[in-house]
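In this view, the complex is presented without one of its protein chains, the others remaining in place.
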């Protein structure tokens, strides 16, 4: 592995997608700054990255707090120039609109949209003066479609997509690649497997075909391919799904 | 004018679009409940509606407060069954993303998205037991496109559109028509004329062609046509613009 | 009924949607020019319109032939100024792409897209010099989504939608309202009922709930509402579906 004097910040470095993104960019020689609500849960990721010869800094991070986002990204940038900031916090909930409390609606927005705005803006502040950088946001089916039961989640994800679009249009000409990755499928996580079990039964889960879920590693690869795009052919949005997915 | 024993709530009954909606539905015999931040500013509207033989109840309403929305809509519904709830609060601001404070981002969302969610949900609570009603939301170009400078505004408007979509899918089968009206143009208001003057000069404003701006009355007519749709041919979204608009 | 010295051309005046459009505009006092492949099949429509005191001219029309379209619209315009041209020819087929012959692909395009282009262009030629007119196109779910089995049909409907968009942008500033009406549901026709029977059984058809299909009259009403729009609030596209439709 060739070390690069550049950092990659992963905000929302969860056990699946976020962790895989961190491992991928670490394996490519970047120093990772990984943040999640409870930083202690990052220990296995740190161990895995370091065992593979990578460098990673793990932090507890409440991304809804402006000062925490600012100091997290500033720390990364002080370590080495912040090359990529990936915002990967989800907050997938499903409630009929009549059962959606104002507290849930607000909290989902704070986690999935507001904190994404803060992350994008603070990353841009560090990148604009250098005229270089990449800001990526994780989207979902609910970024494009307000399905039944998704008033809160789709509202937040739509809002995050708007932030990505405005940022892409403002920052692209400044050589900062802003992209929104729409994961239009279930990802293979414990949580998704649990939902399938709930809805379709243990048997359906046991027989889950290989084409049904997306590996978290595939998401990490998609981010890597966005990062590899030459600047005369940037995607501002990329939509991915498994080959067997109905859509 | 034939009186109807039904109420129409206009949340965001401003001097232009909201006021015209109120006048239109009042002229069609509905009792209007009109709310805006500073209820005192509703006096001219009340005078105009009453002079024309209509009935209107004007209220100060901070639509970001759940309890105020609830009591506003409950009062309307106690007066006579709430037939239509129109959410018409905008919060059009334009700032480069780097200059968008967390306070602005949050406030625009509270005004243009969060309060729309509250209004839609509370209206639905009153309408669902009756199996009858209409919930309409005012959208804008920024509901569909995150243009430069619109990180905050587009994020809120995208989010409101998602609420409308989820609500339409959940409530349509319950005979409640949920629609999102996208006004893809400038509307003829003092504020818009001022923006044109700022950007293009007093001369351009003076020579503004008739086809450039949309009359607030035309928006009211569009809402009326949505209300007139038979239930086997509902639009969940309608986009309107002047004939001379470039898009 | 107040007679108007204006004509409405309905290209594709079939037994359901096209016929209802003709009846609606005839009832509003317009003289109808109705064309369909086999003009003899228009006799019941003519009888019904005339019994109601309306005026209608029925013609055999192969809309894929430029000279036929031209003379059909010219005849209408000679009778009285052509106020509205509605293109309503469908060609709904569903074949796996591997089973879609080049003949089917071409024929569906000629019926559903190419003839629509001819109709729109020829109507525009008559309307542009007067600076007045309306050109409406009937779209479908397949106008927006290339579903499985719809390579031919969706390709034609996508293509027609592009014609409508280009025409709307070119002709709007010339005071010609071009609109594309997306019927996102099954319409209550013999053909659709037969499809439901095939796919879901005779029992399902017998128990078909009232909210499942759209009445052809509702489509005619949607066109009428498009025609009623003031020119500072035109829709270039309108999507309609029954209240119980899943989408």
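Observations, loosely collected:
In order of appearance the chains are A, B and C, and numbering begins at 1 in each one.
Keep this in mind: a residue touches a chain if its C-beta (ideal position, glycine included) is under 8 Å from a C-beta of that chain, and two chains touch if they have at least 3 such contacts.
As the structure is a prediction and not an experimental result, all values here were calculated from the model.
Every visible chain touched by the undisplayed chain in the complete complex is listed here: A, C. The missing chain, though absent from the display, is touched by one residue of C:98, C:190 or C:206; that residue is C:98.
In the complete complex, the residue from C:58, C:73, C:154 or C:240 that touches the missing chain is C:154. Those residues of chain C that touch the chain absent from the view are 66, 96-98, 100, 102, 105-106, 109, 113-114, 117-118, 120-121, 124-125, 128, 142, 145-152, 154-171.
Seen from chain A, the chain kept out of the figure touches residues 169, 172-173, 175, 177, 211, 213-215, 218-219, 221-222, 225, 228-247.
Operating definition for what follows: only the chains that are shown with their structure count from here on.
For the copy pair chain A and chain C, the superposing rotation over Cα atoms measures out at 180 degrees to the nearest 5. Taking the mean of each chain's C-alpha atoms, the chain whose centre lies closest to the overall C-alpha mean is B. Centre-to-centre, using mean CA coordinates, chain A is 34 Å away from chain B. Among all residues of chain B, those that touch two or more other chains are 169.
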